[in-house]
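The other protein chains are all here in position, but one chain of the complex has been omitted.
Chain IDs A, B and C follow the sequence of writing; residue 1 opens each chain.
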Amino acid sequence: MTNILRIPSLGGRFFLSLSISGRVGLCISIFWILIAIFGPWIAPYGATDFTDGPIFGPLTLAYPMGTDYLGRDLLSRVLLGARFSIGLALVATLLASTCGTLLALISTVIGGWFDEALSRLMDSLLILPSKILALLMVAIYGSSLPVLVLTAAVTYMPGAYRIARSQALGLNAMEYVMVSRLNSESRLYIACKDILPNMIHPMMADFGLRFVYNVLMLSSLSFLGLGVQPPDADWGSLVRENLSGLSTGAPAVLMPAIAIATLTIGANLFIDSLQARKRLGAGS
Amino acid sequence: QETPKKGGHVKIAVQNSSVSDTLDPAKGAHSADWTKQFCLFNALTEFNASMVPDLALAERLESSDGSKWLITLKKGIHFHDGSELTSADVVYSLARHKEPATASKAIAIANGFADIKALSKYEVSLTLSKPDFDLPSVLGSSYFLIVKEGVTDFSKPVGTGPYVLETFVAGNKFSAKRNPNYWKNGLPHLDSVEIFGVTDSAARVNAVLAGDVDICALVETRYAKQVESSNNVSLVVNKLPLYTDLILRQDHAVAGNKDFVAAVRYMQDRKRMLDSVMQGYGAIANDHPVAPWDPYFLEGLPQRPFDLDKAKFHVQKSGLAGSSMDIICQPGIAASVEGAQFLQGFGAKVGFNFKVRQVPVDGYWSTYWTKYPMTYGSISNRPNVGMIFDLFYRSTSSTNEAQWKEPKLDQLLDSARAEGDFNKRKAIYGDMQTLVHENSGTIIPVFTAILDGVSKKIRGYVPNPSGMNMGYRVAEAIWRA
Amino acid sequence: MNGLILRLILRRIGIGLITLFIVCALVFFMSSLLPGDAAQMALGQAATAETVAALRAQLGLDQPALLRFFTWLGNFVTGNFGISYAGGLPVSDIVAPRIPNSLMLAAAATATSVPIALFLGIVSAMYRGSRLDRVIGIGTMSVVAVPEFLVATLAVLLFAVKLRWMSALSLGADLSTVAGFFKAYGLPVLVLCCVVVAQMARMTRAALINQLDAAYVEMTVIKGLKPTRVVLRHALPNAIGPIVNAMALSLSYLLGGVIIVETIFSYPGLASTLVDAVSNRDLPVVQFCVLFFSACYLLLLLIADIVTIIFNPRLR
């Protein structure tokens, strides 16, 4: 802490500019991301290890988070699952947000019938109930990681597109874009230099929310049996496969649920404080 | 044994609910359909508690050679609409399966009915193209429930059964009230029954625990403890010859390798599967499809052990060590996902690389089942052992799961069916069990027990080995305390 | 004003129809990519080549997809929704009893969640930055963060199995009395509220705070008005546009997105029918349900637009 104060590096200054809850959120998020990266090295057991633990065992020294419905070590399952919950959601959200933003940019700059057609297509994807889309996608292509990522991406892209397009439309009508047009700038310059940098901020905020929804979406896919393939499991699948332990209050259900909750809350606290920071910044 | 009480209403939650739910016996696809159908219809025979077909609508069922059968009906049995049951109804009920337009699930069996004709008002002659002394048990299956002659619309069917249909909405609701003129004396006990499909297994269990329904069919083993510890509900264990099998395609280079098959067999930790996945409910199987409580079960065949050393030996011998293979499983098949994971874990120890591929329930049977070298099958109970062998092991069967072609087995099956003497027949079926145990491409680790959650207010619920829900005839047998 | 709303409705309907057409085509051709077809699904393990072919011919599945699509579309616009492949029943017979169920559940959930969401959103906007605001924020967030099937199961275990206050099943409940209605709908509505309230409350708060920064709100404070009046009378009408739009999005979930709730409570609604129909490859039913959900969503958006206009004199 004092270190950061003494050397006001970029990261340190950024951290200090956040509200307390924002800092807590950031720490939680970073913690989980580290777990997602290094989880497999920390985990005491591997994904395919059947330890001879009790079924739905309590918290013990040997099994710090208890054991699951097949007697496997839950700590390892949660550590290994972080990679799927966070990684999948992250990739999917990145895809969704990037594609949505780029498409919105292209369609705004091109305009005309192209914009109209793309917007209708996105609208139809948006109004299609998302789980149905997922169901169809997984039924057609089977459930593999790429399909899951693609499914989640396709599900959330129309939303990102919609937001990005309304942003881009607003920006496209800004006077500084007009200035660029008056100076006979190319469409590419206008899109990449005038519009894009100014919509990054709202898209980032949107990105955070979408990420959380993706984590939850993966868990509800696992409810429909369409999620990550065993023996791997994302946190949602962990909750799902151990759900029968709920009536006895087995830690196997609660631990992954707590993991999802902390990640969600952490990420959102962080995002909220980003938005608040921006508001303050705009005021001064 | 307490004396049954009359009256009352019972709600039963069964597993399936879909718009494809049907009351047409030819199309019934699962225990939920069958349980409803047995409320409305009767078959010519009915299974008793030791899995032997007793006579029901039929008064006599006779054959000397196993091919030519004479069916004599009981007299004075009436349909719900008041008309009397005659031979014409029986002829229609059996013959309609042969029409492709009926889209009957029993078309393969019915194609074996060479000739069906009415001899008199109460007599029907049935000629089989091949002798089969197990015909009485075939006729006890739901497909051959007796419907009224000429009926094609099964949205509001009438039968001779214990209940008269009140409402039926596919995927939603089935309710029926007592048939006052039921031909079995004193039955049924209840005034009315209601059967819901509740697909989510947790929801079904919770419904019976919360008292919303009286009977919950098919409690998943993982909820068994919860039900057992309840004060209001008792857990009933049904022993049925149901099993999940791992299918190794014998026409595939790797999966068909004899040593590979042997290795996989030794890698089955049957005890652990029974104890952890099935929480102890079920029975260890010996890689053949006949359950220990079946009349045809062969005693004395040594149980195959869980032996990773032998597995390792066979893997080495097969020359496949280090190679890899996908196991296709799906959550809808009991214990398949866990079984595959166990195999993956043990495979790592013996030097074979299994990959678990969990696929959607949806589309599994047309897309994955037997189409890949290693898939899981789920075999539900059939009226008799011969039918299982016929469907899943006969060389010419289109559903020969592992494509294991063994002329000797075909031969044995035909001779068993043509054998009129039970003990001799049992001996032949015994030989077939040994054959399958040793050579086939299917691996049957355990038999799955079916658990039911039954409210303590319900009496008379006795399991029947011929099928779930007391051989689907739960509604006519139970009463309220 | 009326002319404007009428024009807007007409335009919306026009665009909506185009969108619906694309949705139909999308779903139809995606479903034709699905492995297996209705005939195979119906026959299951017992399928043989001949029976499948016969059933396929019977259902008209042997015709090219494009032809089937336009036949179906032609019938649909004339009010003939087709025959279900799976049960052989007219689609209208299958969906007719379920549409009221779905609407009923959505209505009950809306009637509960919207006031709660508005209340939470308004309170946290009024006291933004305070401890109360943070508690509401984190509280609602934690509720969304828990997978809905866990919430549902927990609720069932507690309220139905342990306490026996509520039904674990909505199916076959007695709805004739008020108590029976609460017993049957209580839990599903509770779970749905958990899912949608947080999002709506957050949007309400954000939209209100946006307004609370405006100069006219400062003016009302300077006029000596109390915070409740400032928010309810001044900020809320101006924030209503984004709020109703966010609500439309959330509420659309109450129709098409309730698969998990319908499954867990065995609620005979349309969403589970849709899932079921997809696995049966029952295209006519799939198409109908998808169209129904999409149309409802478009309707919600239209209502949101109209509400926005009503509250905004500039647009009137």
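We adopt the following convention: a contact is a pair of C-beta atoms (placed from the backbone, for glycine too) under 8 Å apart; a residue touches a chain by one contact, two chains touch by 3 or more.
In the analysis below, contacts and distances are computed from a predicted model.
> Assuming one chain is omitted from the figure, identify its UniProt name from "Probable oxaloacetate decarboxylase gamma chain", "Acyl-CoA dehydrogenase", "NADH-quinone oxidoreductase subunit L" or "ABC transporter ATP-binding protein".
For the chain missing from the view, the UniProt record says "ABC transporter ATP-binding protein".
> Since one chain is left out of the picture, which of the remaining chains does it touch in the full complex?
Touched by the chain not displayed, across the whole complex: A, C.
> Could you tell me which of C:Arg11, C:Lys162 or C:Arg229 touches the chain that is not displayed?
C:Arg229
> For subunit C, which residues reach the chain that was dropped from this view?
213-216, 218-226, 229, 233-234, 237-238, 311-314
> Tell me, which residues in subunit A touch the chain that this view leaves out?
16-17, 174-176, 178-179, 181-185, 193-194, 197-198, 200, 277, 280-284
The rule is short, and it goes like this: only the chains that are shown with their structure count from here on.
> Among line, ring, star, complete and other, which best matches the way these chains touch?
Topology of the interface graph: complete, with all chain pairs in contact.
> By C-alpha centroids, what is the most central chain here?
Answer for the innermost chain: C.
> Note the residues in subunit C that touch 2 or more other chains, in rising order.
Correct list: 34-35, 153, 157, 161, 263, 278-279.
> Provide the list of subunit A residues touching at least two other chains, using ranges where the numbers run on.
Counting only residues that touch two or more other chains, subunit A contributes 135, 139, 243, 247.
> Could you pull out which subunit A residues touch subunit B in their complex?
These residues of subunit A touch subunit B: 48-50, 55, 69-71, 135, 138-139, 142-143, 225-226, 229-231, 243-244, 247-248.
> Can you list the subunit B residues touching subunit C in their complex?
That would be residues 11, 13, 17-22, 27, 29, 100-101, 103, 105, 107-108, 155, 169-173, 194, 196-200, 202-203, 206-207, 209-213, 361-363, 365-367, 369, 398-399 of subunit B.
> Would you tell me which residues of subunit C are touching subunit A in their complex?
Interface residues on the subunit C side: 15, 18-20, 22-23, 26-27, 30-31, 33-35, 134, 137-138, 141-142, 144-150, 153-154, 157, 161, 213, 252, 255-257, 259-260, 263, 271, 274-275, 278-279, 290, 293-294, 297-298.
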